[in-house]
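Here it is, the structure in full.
Removed from the display is one protein chain of the complex; every other protein chain stays in position.
First chain written, first letter: the chains are A, B and C, and each begins at residue 1.
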Amino acid sequence: MAFTEDEYRDEENRLEHSPVRRRLFIIIFGTSTYIGKLFDIILLVLIGVSVLAVMLESVSYIQATYGAVLRIIEWVVTIFFTIEYIARIWVVKKPAQYIFSWLGIIDLLSILPTYLSFIFVGSQGLAIIRALRLLRVFRILKLMRFVSEAQVLGKALVTSRHKITVFFFFLLILVFILGSIMYLVEGGKGGFNSIPLSIYWAIVTLTTVGFGDITPTTVLGQMIASVIMLLGYSIIAIPTGIVGAEIYKGVSGKQAANVNTNRLCTSCGVEGHRYDAEYCRNCGAKLNHSESK
Amino acid sequence: MAFTEDEYRDEENRLEHSPVRRRLFIIIFGTSTYIGKLFDIILLVLIGVSVLAVMLESVSYIQATYGAVLRIIEWVVTIFFTIEYIARIWVVKKPAQYIFSWLGIIDLLSILPTYLSFIFVGSQGLAIIRALRLLRVFRILKLMRFVSEAQVLGKALVTSRHKITVFFFFLLILVFILGSIMYLVEGGKGGFNSIPLSIYWAIVTLTTVGFGDITPTTVLGQMIASVIMLLGYSIIAIPTGIVGAEIYKGVSGKQAANVNTNRLCTSCGVEGHRYDAEYCRNCGAKLNHSESK
Amino acid sequence: MAFTEDEYRDEENRLEHSPVRRRLFIIIFGTSTYIGKLFDIILLVLIGVSVLAVMLESVSYIQATYGAVLRIIEWVVTIFFTIEYIARIWVVKKPAQYIFSWLGIIDLLSILPTYLSFIFVGSQGLAIIRALRLLRVFRILKLMRFVSEAQVLGKALVTSRHKITVFFFFLLILVFILGSIMYLVEGGKGGFNSIPLSIYWAIVTLTTVGFGDITPTTVLGQMIASVIMLLGYSIIAIPTGIVGAEIYKGVSGKQAANVNTNRLCTSCGVEGHRYDAEYCRNCGAKLNHSESK
Partner (left out) sequence: MAFTEDEYRDEENRLEHSPVRRRLFIIIFGTSTYIGKLFDIILLVLIGVSVLAVMLESVSYIQATYGAVLRIIEWVVTIFFTIEYIARIWVVKKPAQYIFSWLGIIDLLSILPTYLSFIFVGSQGLAIIRALRLLRVFRILKLMRFVSEAQVLGKALVTSRHKITVFFFFLLILVFILGSIMYLVEGGKGGFNSIPLSIYWAIVTLTTVGFGDITPTTVLGQMIASVIMLLGYSIIAIPTGIVGAEIYKGVSGKQAANVNTNRLCTSCGVEGHRYDAEYCRNCGAKLNHSESK
């Protein structure tokens, strides 16, 4: 639940009457005040520490030596997160809205595993999901630039989602067919002992990952493999082309904006003035900014 | 045999006199009526089920336990497909046209393997080819958007097919030469024990797949391998560039909408007229073609 | 030594007086006459056959069975090539020019190995170099389209050669440094037992080939490896971007030159005027701005 400036103000005013909640609200959700920033930075550090703890805990020999310490760290963090989570619910106007927002769900998921580890042993590994909370870094540092960049990328992916879908659909059918052919050709020998496994191999090969745990042994198999590889080597051009084209449109948006805006001159009706134009480049009349859309 | 709206109408009208075939036609080929849609969805589900069945059947332990069930599923689906196939032939005006259309061939190929499995054991694995029938999904959901996207991609690939061909031709000669050199350098040791195999290895390496089942052991061999890898790492830029450029042209058709040429108007000195401009867009004077460069 | 139409004519005329050489010249270098085409096609077939022969000969068990046959094929082809080579030298005006032309050198290299195989055993494998002769296919089929496409690619590579060079230079220094670091980190264990070998591994990793014959075992080593992989995964964008950009410039040269807007001229109905056009470029009539959409 990221707030826009205005939403944030509204919330703040609303809490006029209850100073405690208001203060908490400013600390937890605010990033303008010194203490608000501090809180967020502490939060980030804690997230980082706990993610590290969860990771190290999975390493047997570290676990053996520092297991106790790591458990303590994890619990301290988890309790802090729990309090923070409750606080967030308490201070916001529409708790439901927060709880079911992306950030809200992530916040919850990042505390659950530790508690679940009582019931299901090993499930604390899931706590790694709190790595997602690191995404808050963008909000805190108010990296509007980064956000806008991310939006350019996001937009590129969104606008190209249909092409990507089509591409993936064909890709899937392709690996289904190729995998089955390989299964028949290799005759269930050397790892190709089932169609699903052969499809897995086809994906490994087409994506040019090539683990090498399964490799064709027959001559025909190697021929087909060669075709698959050359195919994978070439069709990677398609997603790259799609996204690349969209991104280019994104980054050259500003450029294009100058070339061809639909700003209109009210006196001579000439279109396509630059956004920063003061006067019509055609008749010299003063341009009315409200015309720009 | 995908119908355009008009073709579809014609067919429908043609069958005016024979209500049964007409009804069947609307159900099988039509997607506008409720029952027509239903039929297609059932068809899709059956295709999905049978593809899954064929896949699972190839997994030895699943085969051992549920073999019988899977066989039944496959036969039921195959018989349904057979009836559908015959029905399609029966209802269309020009059966031949359907039979030899892409969809028609796929429909046939997707029922043959099961019958062939009487003669050739294991050939039912070929039934996986019916995965291709999943392509019908595009027709059914009438995803015009997707289709148009697919067309953009298709167009990009078609327009760049000559470049791709040239690229592949050079690629093939390249791996032939490189493979042979490696064969000579590695002297038939460690997997490089024949030129074809060395060429296979060259493809594995050039496409950056790198299975690792065959790897150079001599110093010189590793040097050449390094060159091949760097080469493959770089020339992937070529197919990517080709397709990317075409796709970009596809998506940016509109954007490039007002580019400047350096054609000059002799009377008012305005630059940037279109090559096919007859009159200056600014002062209306006749343009002298010799000015265009 | 590919002839331009004119050069070809000159040669032909020059040989006016010696009918035999002239005839031979037209057959060998010409592709317009029926027999000239036939000669070239036979040549191509022979090249293909001999390349195949050389390849198969390297496969031990095929060699054991059909060794004799393959030797004969190779000798027949080699003798034919030798005669052809001598003939080419004989009929052209400036033999030296042909001998030291690319095609001339390839022609020579494609016959030498077989003769050398008397002195150096196994050197006949080098005969694979005659695969290069397959490039003649472009000349024969007179695929001007392909040639022009190839030129677009060639131009793209030529114009971007400096960028590529810079890129490769940095890449080399990069793998030198990274390889040495890995050598120190892994301490000569598990394949990293020399700097050159570690550099080889760095190339394998950076180019995302990843054979897996050498892999880091220490934690620090795996961390550095991760960095190298992510680096390689990202910087592949650079050659791709470079070549892609050049190719795009190549393919979009024409397009940019005159793109349509959908502005309409009310008097002559010509579409595609620039947004800022005052007068119709076709009939010179004043344009009505309301037409622009």
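General observations
Methods note: a contact is a pair of C-beta atoms (placed from the backbone, for glycine too) under 8 Å apart; a residue touches a chain by one contact, two chains touch by 3 or more.
The shown structure was predicted, so the numbers you read here are calculated from the model rather than taken from an experiment.
The chain omitted from view is touched by exactly one of A:L46, A:I73, A:I111 or A:I164, namely A:I164. Interface residues of chain A facing the missing partner chain: 51, 54-56, 58-60, 122, 125-126, 128-129, 131-132, 134-135, 137, 145-146, 149-150, 152-153, 156, 164, 168, 171, 196-197, 200, 203-204, 206-213, 232, 236, 239-248, 250-252, 255, 258-259, 273-274, 276-286. Chain B meets the missing chain through residues 208-212, 240, 244, 258-260, 269-272, 282. Taking the whole complex into account, chain C touches the unshown chain at residues 162-163, 165-167, 169, 173, 176-177, 180, 183-184, 188, 193-196, 199, 205, 208-212, 215, 219, 222-223, 225-226, 229-230, 232-234, 236-238, 240-242, 244-246, 248-249, 256, 276.
Here, only the chains that are shown with their structure count from here on.
If the chains shown are joined wherever they touch, the resulting network links each chain directly to all the rest. Relative to chain C, the most remote chain by averaged C-alpha coordinates is A. One finds 40 Å separating the Cα centroids of chain A and chain C. Centroids built from CA atoms put chain C at 26 Å from chain B.
Chain centres here are Cα averages; for chain A and chain B they lie 30 Å apart. Multi-chain contact residues of chain C (touching two or more other chains) are listed as 208-212, 240, 244, 275-276, 278.
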